[in-house]
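For this depiction, one protein chain was excluded, whereas all remaining protein chains were kept in their positions.
Up next, chain A:
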Amino acid sequence: MFKIVKKKILNPQVKLMEISAPHVAKKAEPGQFIILRVNENGERIPLTIADFDRTKGTVTIIFQEVGKTTKALGALEEGDELLDFVGPLGKASHFENVKKAAVIGGGLGTAIAYPQAKKLHSMGVEVHSIAGFRNKDLIILEDEMKAVSDKLFITTDDGSNGNKGFVSDVLKNLIEEGNKYDLVIAIGPLIMMKVISNLTKPYGIKTIVSMNPVMIDGTGMCGGCRVTVGGETKFACVDGPDFDGHQVDFDEAMRRQTMYKKEETLSMENIIADWG
């Protein structure tokens, strides 16, 4: 069993938890993820390793309550235990020859991008971070991102933080102002990663995106997490989750993400009926 040693509410839908899992913490690297199960009969869901502490033996996860499992997870408190917690899974991010990078997070994607920004920063890379949210109440990790960025831009779709716009607009401006990025990392909703990839392609800037298909085992055994990259089928759990954004078939990925919409809605209705 894996104990929740810390819980923090980042915004009404997003929570942070520190989980005691010493052997995972020992091997975890930025870019990797874990799969957890809250209870018997529960689904296995993948969540990014947002941070880790090898001495304390803890792994931090940050998650948005979007469906039954993430809601059940969010209802747990410090001291409660998770049934299953397996990792670290996926390939760790590798950065070479990067002097200046733009790290872009869309909503919850900011939490997934944070460890990558932190790693780049620790390597001495100049990091420009751009985080976008629907409105100012949903902003997360502002201080954390600031600490690992040379510049931080936070935008809101509705302008409620005084900075209206999409993350792609900010990136476009920065590029046009003459910032020469060796690397762009874009993590968030598929549509946002697609827009960013389309934006950077003409400039020839290497762009890494983080794919989040439905997963079961996370070890390459089911093939449920297939994504098409450069015309080839890849398994996101073992070949990714990071891929070259200029090669990813985003339209297919968006289609595949709708596969269980009906069932997800049914699960949500049940949980609402159960919990009132």
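Some observations on this one:
Throughout what follows, a residue touches a chain if its C-beta (ideal position, glycine included) is under 8 Å from a C-beta of that chain, and two chains touch if they have at least 3 such contacts; residues count from 1.
Assume contacts and distances are computed from a predicted model.
Candidate names were "ABC transporter permease", "Aspartyl/glutamyl-tRNA(Asn/Gln) amidotransferase subunit B", "Protocatechuate 3,4-dioxygenase alpha subunit" or "Glutamate synthase", and the UniProt protein name of the unshown chain is "Glutamate synthase".
The omitted chain makes contact with just one of the residues A:Val24, A:Ala111, A:Met192 or A:Met211: A:Val24. Shown as candidates are A:Thr55, A:Asn97 or A:Thr258; the residue that touches the absent chain is A:Thr258.
Considering the whole complex, the residue from A:Ser122, A:Asn135, A:Asn173 or A:Thr233 that touches the absent chain is A:Thr233.
Even with one chain removed from view, chain A keeps its contact list with that chain: residues 23-24, 27, 37, 41-44, 68-69, 83-89, 216-224, 226, 228, 233, 238, 252, 255-256, 258-260, 263-264, 266-267, 270.
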